[in-house]
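Heads up, one of the protein chains got dropped from this complex, but the rest are sitting where they should.
Letters A, B and C mark the chains in the order given here, with residues in each chain numbered from 1 onward.
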Amino acid sequence: MFYREVGEFKTSYPQDSESFGIGLDKYGYYFVLFIAFVIIPLMINDYWASAVLVPFLVWAIASLGLNILTGYCGQISLGTGGFMAVGAYSCYKLMTSFPDLNIIFCIILSGLITAGVGILFGIPSLRIKGFYLAVATLASQFFLVWLFNRVPWFYNYSASGQISTPERSVFGILVTGPNVQPWAQYMICLLFAFGLAWGCRNLTRGSLGRKWRATRDMDIAAEIIGVNLLQAKLSAFAISSFYIGIAGALFFSVYLGAVDATEAFGINQSFLVLFMIIIGGLGSILGSFIGAAFMVLFPVLLKNILVGWWEWDAALATHLEFISVGFLIIVFLIFEPHGLAQLWRLLKQKLRLWPYPH
Amino acid sequence: MQTLLFALEVSLNGFMTGILYALVALGFVLIFKASGVFNYAQGVMVLFAALTLVGLQQGIVPFQHLINNLLGTSIHGFGWNMPTFLALLLTLLTMLLLAWLVEKLILKHLVNQNPVILFMATIGLAYFLEGFGDLMWGADLKKLDIGIPMGISDTVEQTTYDWFGYGFFIDRLDITASIVAALLVIGLTIFSQFSKTGRALRAVADDHQAALSVGISLRRIWVIVWSIAGLVALIAGIFWGSKSGVQFSLSLVALKALPVLMLGGLTSIPGAIVGGLLIGVGEKLFDFMVGPMIGGATENWFAYVVALVFLLFRPQGLFGEKIIERV
Amino acid sequence: MKVRKLAISLATIISLVAPPALADLVIPWLSYRTGPYSPSGIPAADGFADYFTLLNERDGGIGGELVKIIECETGYNTQKGVECYEATKGEGSLVYAPLSTGITYQLIPKVAVDQIPMHTMGYGRTSAKNGAIFEWIFNFPGNYWDGASIAINHILDENGGEISGKKIALVYHNSAYGKEPIKTLEKLSEKYGYELTLIPVDHPGLEQKSQWLEIRRGRMDYVLMWGWGVMNSVAIQEAANIRFPMENFIGIWWSGSENDVLPAGERAHNYKALALHGVGTDYPLYDDLKTYVYDKGLAAGDGSSIGSVLYNRAVYNSALLAEAIKTAQEMHGVSDITPVMMRDGLENLSVTEEVMTSWGLPGFAPPFEVSCENHGGDGLAMVQQWDAEAQEWNIITGLISSDKEVIDPLIMEDSTQYAAENNITPRC
Partner (left out) sequence: MGQTETTNKNDILMDIVNVTLRFGGVKALSDVSFNIQRGEIRAIIGPNGAGKSSMLNVINGFYTPQEGEIWFEGKLRPRLKPHQIAYQRIARTFQNIALFEGMTVLDNMMTGRMIYMKSGLLSQLAWWGKAEREETENRLIVEKIIDFLEIPAIRKTPVGMLPYGLQKRVELGRALAAEPMLLLLDEPMAGMNNEEKEDMCRFILDVNEELGTTIALIEHDMGVVMDLADRVVVIDHGEKIADGQPDEVRNDQNVIDAYLGVSH
């Protein structure tokens, strides 16, 4: 009854294409931002930062990236783990080679390097389609991880092949290394996540986004309309990899602090991100966040209930986690193939019409 | 000369390994060909089949962990060992039941959906089965032994020694696997050529709409192909499980089958076999010739890179149907 | 919106879950009963839990304080390891034992900041032996570099001290863990003149045919293995397949459990592995475990893993930690110790034959002492061999020591580099 367009008059086209058209939406959005930027940093502790919020934000960025490629441009990729590794190792090399370079630039540059690698591995997408492409992207996954494991230059010849992050600060506030404050760790990820989500929203509603979606929905028609498929696909690969590279850089430098290529960037990470966008919703920015939240929070929640409350043993809880994640994926697909974000939209649609049924 | 013999030995072994890859790949192809579903869960089905086989054979009480936890009991095993044959039979029945349940509970509700959605559903299924298998039979390592001979074949070594002055290494398990794979392919071919159901399968693979319009039930077809894929998974599970013991990592054999699929084409059974052989021989030879120069352990990515390069020239794979674009 | 609701419910749950158990001695155990390494993680988790259950049941804890084990499942996954660490560190956790090299590397900087000691028994970062730089990390009684050297010394013993020209291959898990011994083995090959061939195997290692063909072709005299998980059992199978003489195949102590040899059946007969401690259940401790734990139905597992190598290793690990707690209690004169006191306990730990007898484990492992400079013990180990017929491991050598001349400079080099990178001034 309260949530609807009635009484909201758009007097210009720019107003009509605003992201949050309905007043209540806009206030809700400001409210979430307020919580995220003001309330949480005041309340956060080590556990919430390292175990929940930082991984959530990092995965959300990676999901945004994969969503650009898969959700918007329709190219399924299973190379996310490999591209995250590129981001992480670029970030490490930049941080250690140029100790004076601000960490923010290191992270952004890592994204750009990953974008370059992404373009390289995106070239086959011009000829290979569908599942063949999905499997082909696994080549990048395995090759990149092997490369970082194999070439000692990438890990500065350390004995174990691990890379670990040196301490770096932004405006005098430590953001990496073991001594970092939880709120600082959280804030830097939040800033990147917010900026990138905002950029993603702009890109996907503009002409580039339409190019991607047209390619996804019907590539031949898109080409005849004037979409250069080469450019559309490669730009999707590049920008998606840019996002994923930044996620990888944050994953390494801010979140974990030390990584080993095989363990941290294995094939299961690629699948994890794919699950996030499926569950959250393909081609939806909100979906990327919901999906990441779901995949990060759900296991923690389940573990806390089963192990913490009911005192089941931890292994059982993990088996049940697998079973229920699998079950939920199937249930979602059957009842709502467009993910949690679509459920949210449908709910809003209902609200808009409430209390009238139709 | 010596190097050549080594290379030959490596190729032969690659050939044998390729057959094992092809066994896993076959399961994917069967389902894709008949229903257009890319079944990501095939690898987990391999694990699940092997787990069930060992569990039954060793008389493990299903869900003992869960039962003990909920009821505070401590039951562990039935205390008997089931004869291998019976265990095999019961496992096969379990796989058939699984196929039926998959159709009933998942596929039925996703008819006419985008292939990507179906693919994702199978990812969900993979997750589910992974947890379910562990919950049912326990996550510890189990030894699988149904009496398949293993180890170097003396006959081959002796013969080759007589011929070349260098004895070749061939694993007897691999020889058995090749024979079984050959029988399986022959069996499948006979089935699809000469049985009524087989013809229906081919009809569906050729043209869904047309097949439906002449009264072939798509849902029955799905149950059948998933059952056959379950059988193939069981066979692959037996061979891979005998090599490494049965545990979680067994499901990762799927990753070795994917490049085989790309190379052979998703819709072609001969493609899966030839692709498997090419990848098997190729990756072993590459690791043998080039590996030492670039530090080894190339097998994980070599197959994928070869498949990728190959697809650039032939996007539909070796034997896949040619893609014609129309407007 | 949804996120917030979830977060709120989560917060309630967490606050309800964790009543601070201040009176207990809390030891978290980052277990992995699931995932690709679960066959190894399960017996270890059982052994750890059973030993502390025994102490609680029999002695009423340590120094009058009950021990509370918090088992947190990681699935051998680094991120979950971090989550477990963050979730448990606030509960008065005394010491961490992650049983994973990957998680260890994550936690090394974190525990130093949080001032909680970490004990990585026979795994983790080797150069953490240098206690002057790694104040909070302990890796006694032995490390990977010791292991590499001990394996070579064993081969030396068998060959009357002359192995120059012998061909030795290292089959290793292509990860941080597997790469550990390379440097040591290279240095030792300079010293003894053997030929070293490096053969990496990528995770998971289900398919190793080309590696073993290479070993067969190269007619290797000895094969050393740094493997983990399914890679071990496949390697032993393949070694048997090419009829490699099993007595010349030596695994590190993480490649020497029942799980690794059983799938190969009798063909694994005579396979060797290094041993940090004794094998089997032929110790007085097991009588107590039976009386106080198993018979009371308090055992953590289904009983199948009791006395297995990894179970024993976890028992040994927990005995060491319990001893360190005792030491700390005596040093500080309080029973309810803090993590900082626990660190002192670990650093002043002295494990003698009498101490081990008091555990009910006489002659179980080498005696050693920990000091400020040396957090790694003496690096002594034995060699165990698999008897496939009896399905048991036998210790076949006495204690073998490692080549300190070679290893100590390597440890110094690596740890000083770490100190330089992280601005650490050496203590002691």
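What we mean here is this: a residue touches a chain if its C-beta (ideal position, glycine included) is under 8 Å from a C-beta of that chain, and two chains touch if they have at least 3 such contacts.
This structure is a prediction, so every number in the text was calculated from the model and none was measured.
Visitor: Since one chain isn't shown, list which residues of chain A touch it in the complete complex.
Guide: Within chain A, the residues touching the omitted chain are 12-14, 17, 199, 202-203, 205-208, 210-211, 213-214, 216-218, 220-229, 235, 283.
Heads up, the rule we're going with is that only the chains that are shown with their structure count from here on.
Visitor: How many angstrom lie between the centres of chain B and chain C, each centre taken as the mean Cα position?
Guide: For chain B versus chain C, the centre distance works out to 35 Å.
Visitor: Give the residues of chain C touching no fewer than two other chains, as numbers and ranges.
Guide: Where chain C meets two or more other chains at a single residue, that happens at 33-35, 38, 42, 174, 202.
Visitor: Pull out every residue in chain A that's touching 2 or more other chains.
Guide: 146, 313, 315, 318-319, 322, in rising order.
Visitor: So in the complex, the part of chain A that touches chain C is made up of which residues?
Guide: For this pair, the touching residues of chain A are 28, 32, 35, 46-47, 49-52, 55, 146, 149, 159-162, 164, 166, 177-179, 256-260, 262-264, 266, 289-290, 293, 297, 299-301, 303-305, 307-309, 313-315, 317-319, 322, 340, 344.
Visitor: Which residues of chain A touch chain B in the complex?
Guide: Against chain B, the touching part of chain A is residues 76, 124, 127-132, 135-136, 138-139, 141-143, 146, 150, 220-221, 224, 267, 271, 274-275, 278, 312-313, 315-316, 318-330, 333-334, 337.
Visitor: Within the complex, which stretch of chain C touches chain B?
Guide: 33-36, 38-39, 42, 174, 198-202, 204, 206-207, 209-211, 213-214, 216-217, 229-230, 233-234, 237, 240-243, 259, 262-263, 265, 267, 297, 302-305
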